[in-house]
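Presented below is the structure to which this report refers.
Omission of a single protein chain aside, the complex is shown with its protein chains in their original locations.
Chain lettering (A, B, C, D, E, F and G) follows the sequence in which the chains are written, and residue indices restart at 1 in each chain.
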Amino acid sequence: MNRPLVSIVMGSDSDLPTLMEASNMLKEFGVPHEVRILSAHRFPKGTALYAEGAERRGIRVIIAAAGGAAHLAGVIAAHTSLPVIGVPIETKSLKGIDSLFSTVQMPPGVPVGTMAIGKSGAKNAGVFAAEILATHTPALRRKLHAYKKKLARGVRLKNLKMGFRFP
Amino acid sequence: MNRPLVSIVMGSDSDLPTLMEASNMLKEFGVPHEVRILSAHRFPKGTALYAEGAERRGIRVIIAAAGGAAHLAGVIAAHTSLPVIGVPIETKSLKGIDSLFSTVQMPPGVPVGTMAIGKSGAKNAGVFAAEILATHTPALRRKLHAYKKKLARGVRLKNLKMGFRFP
Amino acid sequence: MNRPLVSIVMGSDSDLPTLMEASNMLKEFGVPHEVRILSAHRFPKGTALYAEGAERRGIRVIIAAAGGAAHLAGVIAAHTSLPVIGVPIETKSLKGIDSLFSTVQMPPGVPVGTMAIGKSGAKNAGVFAAEILATHTPALRRKLHAYKKKLARGVRLKNLKMGFRFP
Amino acid sequence: MNRPLVSIVMGSDSDLPTLMEASNMLKEFGVPHEVRILSAHRFPKGTALYAEGAERRGIRVIIAAAGGAAHLAGVIAAHTSLPVIGVPIETKSLKGIDSLFSTVQMPPGVPVGTMAIGKSGAKNAGVFAAEILATHTPALRRKLHAYKKKLARGVRLKNLKMGFRFP
Amino acid sequence: MNRPLVSIVMGSDSDLPTLMEASNMLKEFGVPHEVRILSAHRFPKGTALYAEGAERRGIRVIIAAAGGAAHLAGVIAAHTSLPVIGVPIETKSLKGIDSLFSTVQMPPGVPVGTMAIGKSGAKNAGVFAAEILATHTPALRRKLHAYKKKLARGVRLKNLKMGFRFP
Amino acid sequence: MNRPLVSIVMGSDSDLPTLMEASNMLKEFGVPHEVRILSAHRFPKGTALYAEGAERRGIRVIIAAAGGAAHLAGVIAAHTSLPVIGVPIETKSLKGIDSLFSTVQMPPGVPVGTMAIGKSGAKNAGVFAAEILATHTPALRRKLHAYKKKLARGVRLKNLKMGFRFP
Amino acid sequence: MNRPLVSIVMGSDSDLPTLMEASNMLKEFGVPHEVRILSAHRFPKGTALYAEGAERRGIRVIIAAAGGAAHLAGVIAAHTSLPVIGVPIETKSLKGIDSLFSTVQMPPGVPVGTMAIGKSGAKNAGVFAAEILATHTPALRRKLHAYKKKLARGVRLKNLKMGFRFP
Partner (left out) sequence: MNRPLVSIVMGSDSDLPTLMEASNMLKEFGVPHEVRILSAHRFPKGTALYAEGAERRGIRVIIAAAGGAAHLAGVIAAHTSLPVIGVPIETKSLKGIDSLFSTVQMPPGVPVGTMAIGKSGAKNAGVFAAEILATHTPALRRKLHAYKKKLARGVRLKNLKMGFRFP
């Protein structure tokens, strides 16, 4: 794979199945990316170094996923000017509403573009990263147009499969 | 102003004071942008046309703000492959938690990068749009680096002003 | 079946088991209806066209069900003046409270008559559609009166079955 | 005014300012209606009698608004087969989320078409009642079509007023 | 069993396993009681009649349990001056928070003494009914004193069983 | 005033305006009562002693109001077998939902009959205490019947005052 | 084991598996501790005596865990000046948000240092107790430094194991 343009980081290896949705989406769009396990709480210095070095290493978008008092995306965003996409991980007790609030309610000056809780959010993080890169990459833009058409076609096909005529 | 790169759309003119935070931020970064009032519910065709035409007109990022059953960002995202940044507007009864859920909980395939509820979110939408454009605009990237330093300096200065020594 | 008077639309085929409750209820009342899979996000143009054409095709009530940032009912309501009944689908993390807020908190001018989350709501959507049609259909009104009596009788019978005397 | 087709009932006279939104909307559509104060808790027999008699008196739709453990819409729905539109009133402590849950989470068999919390919901209750009547009243349907166009025109005009060009 | 002093009513026979906790508690205290299935929504007249007749038949306390837009306790309280104890039943999507709000947030003048959601609440409804009767029944008061001592002894014994010395 | 039958206790003198609703209600019913400021947290021994001694001093019902981590009602209930009525006080940040959960979610064996948050709840605590005493006091029962009629008459009068004919 | 410095108390033996996390953590740090089952509601006097005697017996930190209207930590804190760490136990219906509010929203003057809901919170209660003791115990402080390094090393190792290069 080429030099990665997107970095996917997560707070725990138990989040990997969720984040594979982001990785698979980026693969579908042919966007080279890397995956790392970081932790704003257990590995703060490594996380800061990683975030600070990302731009220099050619990373253009960072996807960060965490659960509970989910500080990972916010801490990454504190250490870089790259766009940071946050994915709130579903949690056992509070079902990810803690992760959502901790990711989205960022103070002025340090944004995190937050996705839905869980797998839908992870998949969309991949699409959103591609959309960001596509703002300056015509080839990727065409792939996104095709993807949008595929989504619409998918709905049409489901109607056909169920035997629903579509006007 | 040059041809706009960012579009700020909102569901009602009563949201303008909130969205001025986004506009001011973009002005600070020298990013040309336009502002429009749209409505997924009261003006659905105009909204669809606007979203579909945005990319062709040179828009690269759309900031969409709405409150309540806030469909604006999601409907815009349904009609374009540009990155859409959502700003949940604070509402009277539910304080914007309705706006937040309606903006962030998007289904797979159609992301909205969601910001905090209200003015903080609007300001961050401006910063986030600049970060997205900066992924391919070195001059803007330098402005973002300077902005980050200004944020840190601001915290230092506040300590000085309160007479708190900083180690 | 005769020309459909009610249309049941949903955001995904995984919602079908839930929406069968609406369909079965309409069958019980002898109300002809059609079922379609639509999506405000993945199939926005088809959804708009469908909603715009519904009245012309003789549809009188639309039942729309979706989950998460549930825009389907609201987007349908934006494109038609027919009464739209919204069914919030239960979601994995937020249990349908996101769907409920996204469906019910509509802005002034564009109502969605919202039902309970999940299967109870879907069943009631069928009853409510029948009640709407019955406002001008005496035969249907009589069926609804009979249905109400059946509900009451059902409670009486349960007491009998449990051996509870009823005063 | 002609014989009323719609009944607007509410739990307290302090809800009148909210419900005037529904009444004004119905006036705008020329729909004759009546207003009453009822209470599922303080005036249960009167409420039951009123609900049972409504259909016979020519009422075709009932709008019921209440706050807190808002039982009014549900109790009305228990006593009639007319479509009942519920408006959750904003409350002091829980801001109407108690009213929303108490109105919308109806058990299978007894639907309440629930609107947004507060004034938006009250206004939409008026529109929704008109939409229900319009299913069998072509003249009213035309008024609703005109209303929808007025909503769209309103958005266009706001852009003009702010000096925003619309493409 | 003697003439019942307490009535346990519930919205559905599926609530019986929950309400057995109340019944068993009353059996433990030797309080004669009856169990009925009622429904504020499906069986409103029977429910009103039952509530109105309860005092005359010698019932002194009513325990009412329901879920969702739980109107049963409130509707019973509207039709009687006997103390009504409400038990919010756990629901599928909202986990009983809808039932809790619909039961506890009663308007001034018509109280429902609300218990915890689910089985704990049902058990406590039995204890609370006994406490109410005991205000004028010395024999029952002594049983309640003994019950309180048994609760304390139970905690002591658990420590012993785990091998925890108690100072 | 005669020997008090009801005790109203609260966590802070700032709760007095809320609890006056309970006191006024009891005055209306002619029920002698006393008012005290107690605190499960700042005055635990005094609170325990007060609760333990209440039954002996002739108190038959205790109304306990507190806010936040509202332990007062629960701690009183731990120390007495008298029926304890809990009133959740509205709080600044969480609006009393913290008080509600802390009051109502009692473990099995130690019930608190919980009222609505704030003034409505306080007023209803007074009514509920009267209902409890009335289970064995025919004179009080008659007053409660009259009160219920007054509530119904109040609704009728409001319709008259607004000029609404009542069928 | 030496004389205990930390006491772990919980409302029910069903909480033991959760609280073992705290105990294991303290064992890892070599902190002698004791475990007891107490109950603010079922065993109030024993709980008060235990809390009052703890300081005298050499206990320096108390960890208290409970669920629902979780009064245990607050009641302990009312009876001692030792630092009390609260662990909200996950509950069936409200998932521990009731326990969290009941534990954390303490009134001024009587703090409870509250941990996350469930097992994470229990484990952290052990770490936090060690941190408190370490403020005056250099040997324990060194163990905590080593523990922090182990946490960081754990993240590094997970990357290695997944084959992720770390820059």
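One rule holds for everything that comes next: contacts are C-beta pairs under 8 Å (C-beta built on N, C-alpha and C of every residue); 3 or more make two chains touch, one makes a residue touch a chain.
Since the model is a prediction, treat every value here as computed from it, not as a measurement.
Interface note for the absent chain: among F:57, F:142 or F:161, the touching residue is F:57. Although one chain is not shown, part of chain G still touches it, namely residues 21, 55, 60-61, 81-83, 85, 100, 104-111, 113-117, 119-120, 123-125, 127-128, 131-136, 141, 144-145, 147-148, 151. Although one chain is hidden here, its contacts on chain F can still be listed: residues 12-13, 16, 34-39, 41-43, 45-46, 49-50, 53, 57, 68-69, 92-95. Residues of chain B in contact with the chain left out of this view: 90, 95-97, 116-118, 120, 151-152, 154-156, 158-159, 161-162, 164, 166-167.
Just so it is clear, only the chains that are shown with their structure count from here on.
Listed candidates were A-G, B-C or E-F; the one reproducing the C-D interface, defined as more than half of contact pairs identical by residue number, is E-F. With centres taken as mean Cα positions, chain E sits 52 Å from chain B.
The mean-CA centres of chain B and chain G are about 42 angstrom from one another, to the nearest whole unit. Remark: chain F and chain G have CA centroids separated by 35 Å (rounded to whole angstrom).
For chain B, the set of residues that touch two or more other chains comprises 12, 39, 42, 45, 68-69, 94, 104-107, 109-110.
Shown here, the protein chains touch in an arrangement that is not a line, ring, star or fully connected set.
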